[in-house]
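Only one protein chain is missing; all other protein chains are in place.
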Amino acid sequence: VSAEGPAVATPPPESAQAFQSLLVTTEDGITTIRFNRPEKKNAITLDMYKELIDALHHAGKDDSVITVMTGSGDFYCSGNDLNNFTGIPQGGIEKMAKDSGELLKHYVKAYIDFPKPLIAVVNGPALGVSVTVLGLFDVVYATESATFHTPFSQLGQSPEGCSSYTFPKIMGNAKASEMLLFNKKVTATEACNLGLVTEVFPDGSFQSEVWTRLKAYAKLPPKSLALSKQLIRSKEKEKLHAVNDAEVERLIERWLSDECMQAIMNFFQAKPKL
Amino acid sequence: VSAEGPAVATPPPESAQAFQSLLVTTEDGITTIRFNRPEKKNAITLDMYKELIDALHHAGKDDSVITVMTGSGDFYCSGNDLNNFTGIPQGGIEKMAKDSGELLKHYVKAYIDFPKPLIAVVNGPALGVSVTVLGLFDVVYATESATFHTPFSQLGQSPEGCSSYTFPKIMGNAKASEMLLFNKKVTATEACNLGLVTEVFPDGSFQSEVWTRLKAYAKLPPKSLALSKQLIRSKEKEKLHAVNDAEVERLIERWLSDECMQAIMNFFQAKPKL
Partner (left out) sequence: VSAEGPAVATPPPESAQAFQSLLVTTEDGITTIRFNRPEKKNAITLDMYKELIDALHHAGKDDSVITVMTGSGDFYCSGNDLNNFTGIPQGGIEKMAKDSGELLKHYVKAYIDFPKPLIAVVNGPALGVSVTVLGLFDVVYATESATFHTPFSQLGQSPEGCSSYTFPKIMGNAKASEMLLFNKKVTATEACNLGLVTEVFPDGSFQSEVWTRLKAYAKLPPKSLALSKQLIRSKEKEKLHAVNDAEVERLIERWLSDECMQAIMNFFQAKPKL
């Protein structure tokens, strides 16, 4: 884990939980959940989804004031590990699609129901589901060189993470469709202008500027923060759960389609630089 | 039809349907519906509304991957032909207002229900209903000199095309009201900053840049595109139909009001440069 940013190189954390693919710490009133597979660009395996769900549930209940998600190494997160689609398990491909759908649904639920301010510290490129769930965060800080890419149709798939609802809400259809339908990769500054990102910082001072700010946030009245966040979320919680369900249903259909299988085979044959 | 842009001057289309006021072609996986009354700035007559509804229904069912709307000549579309209001037919003005309202409702329905990615290539000034329905498109590309103008209150009327819902959603009330209530004409760049337009291109390279991009889009997995678009639209389809009904109802009342009749008479007397 030598590839982490400076924030983790600081004094030993008050508490740390043991995960295989994550680094989770709590200090200064902040629980940090760090994607920790830098050698795989923090791609999310099936086991890692389960760990993330656990980590989010735990962070929601611990005594921290805010929760932060970030990545180890150069990437924030490269999204769903496409190796999740290889190796058909016992039960066949239909069971695999259904099980993966259930897991994804629970993963997104953990964001929808998160009870405290949730802040993304996007330290590098973000792809797929790690981008789409950003619409469910309260604040998103990005380093200047970060990029945001959701190449769903290119892979024969469809949007998830509630992005089919949150992205049009945040930036309007005309901008959202270019990302969600037509695979446009946007820069941090573009994402900030679109409203997906709160603020962009120079790469050189990103970690120090952001963590200074986060530590100040964690000193604000905790109940006021949590209750205000819940008040904002309550207006669309029911809607978000319905969106999540519909997205996962559609995605299961997609995963079982010839179009998607062909697109993923092409991906492994071409090994494109995502 | 010598006033068309370069895109139509290219090789003969795979298929072309016969319309009086439109030019509809399908090639390279793209169905293009072109407003084709350049001598009248592509103003929409009652017959043209019917042709547009037919053309959209057909495009939704044909084997094209995406559908594009654009205009012949210098204008994109100058909106509702105000001559639609002259010459009271048998049945009187109340029947005329009701019939026009029904027609408009069906026209807007065709956009709400459109099942594939729908892209506007705004080649020049856009007015009235041709602007308001843009909120129902998936992508809107505009040439630098295009303008967007919805002078409803000036004509004693009220917003349609679902703009009373989509515009505040896209740009917020503070920006939407200036367009929808106070007749502000916005430039392509302003419309892009507001989120109504996806991207603006220089006039000189508009056609070539846009069509290169559209041809690439049309090579993406078709079902993934259509199902993703439908997924996004499904969240608000019911709402959009209710908005359309309410807008048309209000507009019929407006058309029969003294305020509106006076404003339209003033229009014909003053012949303002729209």
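A and B are the chain letters, set down in written order, and residue numbers restart from 1 in every chain.
One rule holds in what follows: a contact is a pair of C-beta atoms (placed from the backbone, for glycine too) under 8 Å apart; a residue touches a chain by one contact, two chains touch by 3 or more.
Being a predicted model, the structure only gives us computed values, none of them experimental.
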Using the document's definition of touch, tell me which of B:Met69, B:Val121 or B:Ala176 contacts the absent chain.
B:Ala176
On chain B, what residues meet the omitted chain?
152-154, 156-159, 164-165, 168-169, 171-178, 180-183, 239, 243, 246-247, 250, 253-254, 257, 259-260, 263
Please identify, in ascending order, the residues of chain A that touch the omitted chain?
117, 134-140, 166, 169-171, 195-199, 217, 220-225, 227-229, 231-232, 234-235
